[in-house]
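We show some of the complex, not the whole, and keep each chain where it was.
Should a chain be cited, it is by its letter among A, B, C and D, assigned in written order, with residues numbered from 1 in that chain.
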Amino acid sequence: MKQVFKRPRSLKDVSFHFCPGCHHGTIHRLVAEAIDYYDLRERTIGVAGVGCSVFVYEYFDIDVAEAPHGRAPAVATGLKRALPDRIVFTYQGDGDLASIGMSEIVHTANRGENLTVIFVNNTVYGMTGGQMAPTTLLGQPTTTSPYGRDFLQNGYPIRMAEMIATLEGTSFCARVALNTPANLMKAKKTVRRAFEMQMNNMGFSFVELLASCPTNWGMNPLKANERVEKELIPYFPLGTFKERKGTDHQ
Amino acid sequence: MGKIIINRERCKACAFCASVCPKKLIFFSQEVNSQGFYPVEIRTEDECTGCALCAETCPDVAIEVWR
Amino acid sequence: MYHEIIMSGVGGQGIMVIGSLLAQAAFMENLNVTYTPIYGVEKRGGHADCTVVISSEEIGSPIVDSPQSCIIMSRPSLGKYGPRVKPGGFLLLNSSFVDPLEVRRKDLDILSVPALEIAQTLGNDRLSNMVIIGAFVEKTRVVSLDTLAAALSQIFEEHYHHLLPANAAAISKGAEYARNSFHQ
Amino acid sequence: MEKRLFLRGNHALAIGAIKAGCRFYFGYPITPQNDIPEFFSKQMVKVEGCFIQAESEVASINMILGASAAGARAMTSSSSPGLSLMQEGLSYLAGSELPAVVVNINRSGPGLGGISASQGDYFQATRGGGHGDYRTLVLAPSSVQEMHDLTLLAFDLADKYRNPVIILADAVLGQIQETMVDRPYQPLELPPKDWILAGASGRDPRLIKSLYLKEGEMERHNWKLFEKYQRMKREDVRHENYLEEEAELIIVSFGTAARVAKSAIRLARAEGLKVGLFRPITLFPFPEKALFDLSQRVKRFLTIEMNTGQMVEDVKLSVARDADVHFYGHAPGSPPAPEELLNALKKVY
């Protein structure tokens, strides 16, 4: 018999600290698989945002820099400009990227920096204990929107992938989910494609992954997957919003 | 003709694998692991097709698959 | 009166609940009290410790290095706090998870309570923590058992109040077990 | 009218803010102070106040600036990295002479650091971590009671001086629960807010700004601010003495460290060592004079901080020339225990 599924080389052999059923683990694996697929492990540098994924460096068997909350795209810009032949990606949550880091992500995309952004949208601040995120759905209760998110008070859930896709500098932009095997397979290809874009010097690539946070959603993992299907996907449609063709982003 | 190995110390009992296995081969064990979870086990290896759906959905990369 | 207690276990065991319950009871007895939770980073599985200081005087440090008493709910907790209990102090072990034989110190007053098993007799695993705190109060008398039971309604939110009797029962069971047991 | 409550420091502070009439809270989540925004997100609707989870600490402090310019009592809270992001805004608040209350539940730094208690932001708070020659009042509570009481005071002092006030607490003070006596709020007598923006109706337009370009304006403005800080030093310095009479060694310590020091002092006294405590409650203005007076009698001082040495500079700058100032630092990470401090004080006793 042949081994058809094993732990990717780019993940260290340790267990995640994530809660049961948390999609961060799945996303870590998808990213590691993409790195392995193109044999990039020895020339990839990850930039960790601050959130439940701040321990990226404990799990990936690659070089990692930790960025201040929200600033991973700026840190990645500095890294990539200094090392244009390395592969650089950021890994950021929705609080990190869409709230405090809004300015950095927009401008990094707009500059068309040749790097990849892995954006984990779980509609909540996981690490700090379940506060409202910019992507929290209307009506969704969180610890800082205890009566449910109300647009008059807190505005609307932001659709980042759509917004990033409108920027000239963006070369690849897609949204995927992980709640079903079918979605997962698409996600796998999409993440891979994002890295491929970077390898081909195509410029800025961005993947938004709809993820569950069973703990802060107050649901068991399977129910959380259902919520992704029933509540998240309708508001955050899946798909590839932009894909520049050609071999170079010029 | 498949085979899976579940790393019971890594398993957090999320039940994703059990929910996607087309053969419904995966169920919860009765004994807690060192992390305090009741990890999953495979009922019988014979029926496993090695489709790897279980492994693909496992957020904790706790399953390896052979075919 | 001055009593420092550290309670330690893993997340999910209800350590924080019994810590604040004890503190609340002390408060209701007009004592000075500080309750200091110490969380790990991880949501689950990490350490969950808390410190309670009860005193008839103004309380200085809410932080305690060597407590008079310690409640230990998991093996790693024993390793961490066992050595720190003051000589002559009191160690309460949840023997459902910690083997009393692992305690090497001879200078302590030790009580082992098989809290899980006792809780199971009440039909609910999750009452282990109440069994423990019942036993603790019975032995130390830092507050009265009645106040402890009365404090329950203060720390549970309204919509959990149907659970009060079961919790009170678990406290009694724990106290009863303690009363009937010999210390090592 | 007094009520005994048992609650955590962060909640005591938030209750104090609402009692002081604060109806505008803008903030961004960060451990270990999330209780505060979470509390306000629930309570503000009940008092017809406004809670916004701002997109960042930069936005928080600037929302405060807006609400304060409108005359409202407004506050934000955060922890160390968040405070760093507020430094520009704090400098603007001070430069524009706007009142505001800013809470720092100090965690360990530098950088991302850790979420445990620290006093590593003492310099940032007392020296104006932002640009320019400005100061903020800094209040350092040491108990849940003070988390509440000093919050009331903070709003009053902010209005009195038209200046931001920082409450510098830490992860321990935010999280511990203890008894607090809930007394009615007795506001200070405050000057009328005759500078607030509300539309130039029946009066000349008003202006909130910190830009001074005309010749001499900037100098005058800086000296005016300086005078204000001098007035703070005259009128609003606070400290606590503990067992300082006949002491041969005085520990100078604030906040959580001071509480642990109290326990250490009790242990020391039990061993017959004459040790007392001087606890600054206002870190700026620092109680220079009181400490100087004390140093006329006692000649040995030990500054204890949960950092590697910051307030000790203020202590040295305050004491009499012939007094000796020692330092014991417990680096941020987890708070010290009384026994550790006992050892430290024995070394210099």
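Just so we're on the same page, a residue touches a chain if its C-beta (ideal position, glycine included) is under 8 Å from a C-beta of that chain, and two chains touch if they have at least 3 such contacts.
Computed from a prediction, not measured in an experiment: that's the story for all the values here.
Colleague: Shown here is one of each chain; what are the real counts in the full complex?
Modeller: So, if we count every copy in the file rather than just the ones shown, we get A x2, B x2, C x2, D x2.
Methods note: only the chains that are shown with their structure count from here on.
Colleague: Please tell me the distance, in whole Å, between the geometric centres of subunit A and subunit C computed from their C-alpha atoms.
Modeller: Result: the chain centres lie 42 Å from each other.
Colleague: Just curious, how far off is subunit B from subunit A if you go by their C-alpha centres, in Å?
Modeller: 26
Colleague: Which subunit C residues sit where two or more other chains touch them?
Modeller: Residues 41, 44-45.
Colleague: Where on subunit D does subunit A make contact in their complex?
Modeller: 28-31, 34, 37-38, 41-42, 45, 51-53, 55-57, 81, 111-112
Colleague: Which of the residues in subunit A end up touching subunit B in this complex?
Modeller: Residues in contact with subunit B: 1-7, 11, 15-16, 18-26, 29, 181, 184-185, 214, 220-222, 225.
Colleague: Taking the touch rule as given, give the residues of subunit B at its contact with subunit A in the complex, in rising order.
Modeller: So the residues of subunit B touching subunit A come out as 1-3, 9-10, 12-16, 19-20, 35, 37, 50, 52-53, 55-61, 63-67.
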